[in-house]
Every structure is written in structure tokens, then in C-alpha cells.
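Shown here: the complex without one of its protein chains, the others still in place.
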Amino acid sequence: MADPRFFHRTGPFSLEALAAMSGARLRDRRDGERLVTDVAPLETAGPDDVTFLDNRKYVDAFVGSRAGAAFVEERMIEKAPAGMALLVAAQPYKAFALAAQAFYPPAPVNPRRALSAVIDPTAEIPVDCDIGEYVVIEAGVRLGARCQIGHHTVIGAAVELGSDCRVGANVTLSHCLIGARVVLHPGVRIGQPGFGFAPDPAGPVKIPQLGRVIIGDDADIGANTTIDRGSGHDTVIGDGTVIDNLVQIGHNVVLGRGCVLAGQVGISGSTKLGDFVMVGGQSAFAGHLEIGRGARIAGKSGLMRDVEAGATVGGNPAVPFAQFMRQIAILQRLAKKKDGG
Amino acid sequence: MADPRFFHRTGPFSLEALAAMSGARLRDRRDGERLVTDVAPLETAGPDDVTFLDNRKYVDAFVGSRAGAAFVEERMIEKAPAGMALLVAAQPYKAFALAAQAFYPPAPVNPRRALSAVIDPTAEIPVDCDIGEYVVIEAGVRLGARCQIGHHTVIGAAVELGSDCRVGANVTLSHCLIGARVVLHPGVRIGQPGFGFAPDPAGPVKIPQLGRVIIGDDADIGANTTIDRGSGHDTVIGDGTVIDNLVQIGHNVVLGRGCVLAGQVGISGSTKLGDFVMVGGQSAFAGHLEIGRGARIAGKSGLMRDVEAGATVGGNPAVPFAQFMRQIAILQRLAKKKDGG
Partner (left out) sequence: MADPRFFHRTGPFSLEALAAMSGARLRDRRDGERLVTDVAPLETAGPDDVTFLDNRKYVDAFVGSRAGAAFVEERMIEKAPAGMALLVAAQPYKAFALAAQAFYPPAPVNPRRALSAVIDPTAEIPVDCDIGEYVVIEAGVRLGARCQIGHHTVIGAAVELGSDCRVGANVTLSHCLIGARVVLHPGVRIGQPGFGFAPDPAGPVKIPQLGRVIIGDDADIGANTTIDRGSGHDTVIGDGTVIDNLVQIGHNVVLGRGCVLAGQVGISGSTKLGDFVMVGGQSAFAGHLEIGRGARIAGKSGLMRDVEAGATVGGNPAVPFAQFMRQIAILQRLAKKKDGG
């Protein structure tokens, strides 16, 4: 179970209730009234826990699991150990996520305004917000209802956040307009001037960065990630887009809705990603590219050209993924040949 | 126009004045007294705005632009829409940068010493500095005139900054000497001990890091970038060198003057870059390399060897750029062959 020093659990829930909230189907209706008290990983789950199987790597752990119940795909039913109740779902990981959210709902926001916070009198802060220790809020800032602002966070002049945002500690925000239910993890930097320099023999000439950062509803931005403001246009992060830690987003970048960017990705200035683009860790994008809706970028790719909607690419420079795999196979074959003779 | 909540504009300026301050030439002298009130990107500029064309990708946007005036290269004159006044420049982006600086000059520093700042009595802080909320300044620190220190920034014992530095929020400085007019963006970490461990079967043995970080005049360091102090020699950043976000600079690294490092670059210990080296994003340098003056490193390169002055290299391991292009072409040809039969 989750360490009670750090996490507060609710429940128990009946399997029927979990099936209903997760969109899963009970393999055996007679299990509907069985109660489970917690979620847990395959290896540590016991008879009162519900777990899930989503990755074939872990089938053996599934076969040996002592979990009382599990979310699984249809085709995995036959692998289940005897006595395990099954919640059948097309996407077991998503179904498990919804169950886990029920057991561990986010703590409600406790209205508070730390005495140590320095808040400009022109800032509009609803009374139901939670403003942490040593927070600095400058002139003209507007927060939505129930925002939670972590200790030591700095919100620069005229920044706006929608309702129910959760901002971690040590975050700095400037020149940005942020939607509702946005999560910013510790150390996020948003709105600083982008890297705008005109090359010159006498040294780089600074270009004033005159745009903003616009972040849609339900975005989630990882720890120590940096998002620069636009140079003239705005930098835009679409609704529901999630970004992992240590990612760099350059000026004028536009990310569509529902994009997923893994850790340490870097996107150069003015590149645009359509909706639902998925990007593996440490991939890099040159500037001024167009990446089509639903494209999938393998980890550690180097994008030098536009990518069509729905395409999957990999490599540096990135090519269609099947071609990347062939390049690898050929190189490995040639290297062995030389080896052999 | 730039959002007036975030930016303060001056002007208007006559085209003659803009030509004079940017080194551009008016295509038609009769336009000299026309006034423009703002700078703007090609797509959104109107009849009172001045814009620029610097990237062939945007010629169509230029042809259709409603801008009143534009900075362009000589050879683009004929593409200009009727009625657009032209400011002809060899480097339109640089000329535009100078015009934009005139419209949006950096805000003057307002002398202030936040009551919440903790400043050691032995620190020398000129009265015209702006010291933000919760700043911590330790013993023996010396700031130059008109420095601006962002909220929550920590300046460790004996650190020195020249005049007119602008330090963002949440920055930590220690063991460093910094020149004049240096800009440090939020979350920058300078002067922490470098990664110095002698390998040993019983676990890594720590090597005391006894050098400093020396930063020249007019340097610009991006958000969440880390610059470790030297181990015995100093880590040195040359005058006018600009570094993007999330860059890692190891101990004893020496960067020359006017270098440009894009985001997420990593430079291992004791590597030296000459003056005016340009490095694309996510490139990595092994330790103890010498990179010659004016070298250009493509993005995502992996540098394992020295690079001669003026050379352009790419790939991992990096080779002369033309050779890198041939490697790519050959791999792509071979992969297609296998595909075909």
C-alpha cells in the first residue's frame, strides 16, 4: 500500500463500483460485491488489492500475482491465476488509472494565504486559493478560484491563471496566460525571453522578445521544464498537453491539444506540433518545422524536416520508422560482415 | 502589437530614424518621413508596423503581408507587395532587432531594496540596485551599479557582479566573478562544485572543486542552465557569449567570446571552445577537447575529437558536415535497396 505518511486513501470500493467508474466489464458478475481496499503493483498486490496488466513483459508476474482483482485485456483472461477477479478493459492502464484516482483523490485545496507571502494590492486572488510561504505575486496578477501556489513561487506582473491550477514550489511565471486545471511542477520556468539573437561579427545582437506564453486548460508541465515566451507571435501549449521534466520549449513554438512530450525533449523556435503528437524522450526539433496531427516521434530522434500527420519517425536525422529500423539492421549486418572477414 | 499588459512601447519613429539606428538603407527616400508605431511579425503586421523577412520559408507571407514597412535583403525587393516601404539591409534580422530595441527598450532599473531581503552587512550594494523580495546576499558580496536581482535569488559569499547585470528570480550563485551587463535567466545555477569523482572499487571518491566561474561582460545565460565551478583551473565564459536554457557546462570548461550555445547542450569537463563557436541544440562534447575559433557544430552532434577553427561538423561521433551528409545519404540508399529487393 502507499506509504500513509505521504498518501491519504479512501475506499473500500466494490468491484462493481470500480467497473462502473472505469468503464471495465466484470468477467464474472458474481464478483461484483467483492470489496477491494487499495490499488497495488502486480508483485506486491494482495487479496484485498486491485492491480493491472498492461505490458507483456510482466505476464509472469501476473501469473504469480496474489492480487484479489486485476484490470486486464480480453486476451489475457486465460493467464489469470485461480481466484483472481477480472475487470476486462480495452485499455487496462487507463481503467486502473481511474480506479486509482478514486482511492487516492487529490487533496482538496485548503484556503490559506501565508503571512509571509508578498502580494501586490492590485492582484486579484480569490479567498479560496492556497498561497504558500514566501510566494511573490506582482501587480495585476489574476488567479482563478481554488488555485494552489507552492512555496517560493514568483508570479510576475499581469500573469493570469484559470481556476483550480496547482503550481509547485520554486516556479517562476512571467508574460503568460494560463488556463484552468493546469499543473506546474517544481522549478518550472515560463515566460522568460526566448533565445533571440541576430548573429553579428561584433557578437550576437539581442532581439526583444515581445510575445507571450499561452497555456490551455488541463496542461501538465514537468519539473524544471522551461517554456520561453514568443518573440512576436505567442508560444502556445494546447489543452490537455502533458510535458515531462527538463523539456525546453523555444519561442513561438505551438503545441496542439493532447500532445505528450517525454523528458528532456527540446523544441526549437517557431516549430508547430499538431494535436495528439507523441514525442519520445530526448528528441530534438529544428526550428520552423510542421509536425502533423497524431505523429509519433521515437525517443532520441533529431527532426530536421516536417512530418506528415499520423506518421511515425525515428533516427537522427529522423526518417519513417520502418526505414530507421532498416538502416539499423543494415549497419549491424555490415559491421558483422567486416567482423567475419 | 505586443500585449500592453506585459510590454511598454515607445515611438513612433520615422522610417528615416529607423534606417539610421539600424544601418539599413531606405529603398525610396521619399518614405523617410513615414511614421511607424510598432514592430510586428509578417503575418500580423498592419500599415503602421514595420516587419522583416529573413527566412525564405516565409516569402509567401511576405508577399501577402499588410505591413507598412519591412527590413529586407536587396534580392527580396522585387517580391515586396505594392505600397510597402522597404528598409534594405545585409542582415535584416539584425536591423529589425535594433529597431525593436528602440520601440521596446529594457525597463530602467528602479532602485529598491526589498525589506524582506537578507543582506549581510559586509556586502557592498550600490544604492541604485534593485534587490527583489527574499533575496539572500551573503558576506563579502560586491554588486556593480544598477544591478537588478530577482526575487528569491541567492548570492553566495564573496561573489562579485559588474554593473548593470540583470539576474532573474530563483537563481543561485556561488564561487563566481561576473562581468558587466550580464543577464542570468530564472533558475540558473552557477558555481556549484563540478562532477569530480575518482573511480574506486569502494565507490566514487570526491575531489574537492577548488576553482571558480568567471563570466565575461554581456554574457546571457538561459533558464535552468547549470555552470559548475572549476576543479583547480576556473570555468570561463567569454564576453558576449550567449547560452540557451538547460545547458550543462562542466568544470574547467572555457568558452571564448561571442559563442552561441543552443538549448540542452552539454559540455564535459576541461573542454575549450574558441571565440565565436556556434553549437546547435542537444550537442554533447566529451571532456578535454579543443574546438577552434568560429567552428560550427550541428544540433545533436556528439563531439569525440578536437575540431579545427572554422570547420562545420555534425553527427555522432561528429565528422565534417559534408561527410555527415554523405553518411546519411548512403544509409538511406542502402535501406531503400534492401527494401526494393
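Order of writing sets the labels: A and B. Residues in every chain begin at 1.
One rule holds in what follows: a residue touches a chain if its C-beta (ideal position, glycine included) is under 8 Å from a C-beta of that chain, and two chains touch if they have at least 3 such contacts.
All values derive from a computational prediction rather than experimental measurement.
**Student:** Decide which residue listed in A:223, A:253 or A:297 touches the omitted chain of the complex.
**Tutor:** A:223
**Student:** Based on the whole complex, identify which of B:103, B:134 or B:276 touches the chain you can't see.
**Tutor:** Touches the omitted chain: B:134.
**Student:** Using the definition of touch stated at the top, determine which of B:34, B:146 or B:175 touches the missing chain.
**Tutor:** Residue touching the chain left out of view: B:175.
**Student:** Footprint of the hidden chain on chain B, which residues?
**Tutor:** Looking at chain B, the ones touching the missing chain are residues 118, 134, 136, 140, 152, 154, 157-158, 170, 172, 174-175, 187, 189, 192-193, 195-200, 202-208, 210-212, 224, 226, 228, 231-233, 246, 248, 250, 264, 266, 268, 282, 284, 286, 288, 302, 316-317, 319, 323, 326-327, 329-331.
**Student:** Which parts of chain A are in contact with the chain that was left out?
**Tutor:** Within chain A, the residues that touch the unshown chain are 2-3, 5-7, 39-41, 43-44, 55, 57, 91, 93-94, 96-98, 100-101, 103-104, 114, 116, 132-134, 150-152, 168-170, 185-187, 218, 220, 222-224, 239-240, 242, 244-246, 257-258, 260, 262-264, 278, 281-282, 299-300, 316, 328, 331-332, 334-336, 338-339.
Just so we're on the same page, only the chains that are shown with their structure count from here on.
**Student:** Roughly how many whole angstrom separate the Cα centroids of chain A and chain B?
**Tutor:** The answer is 28 Å.
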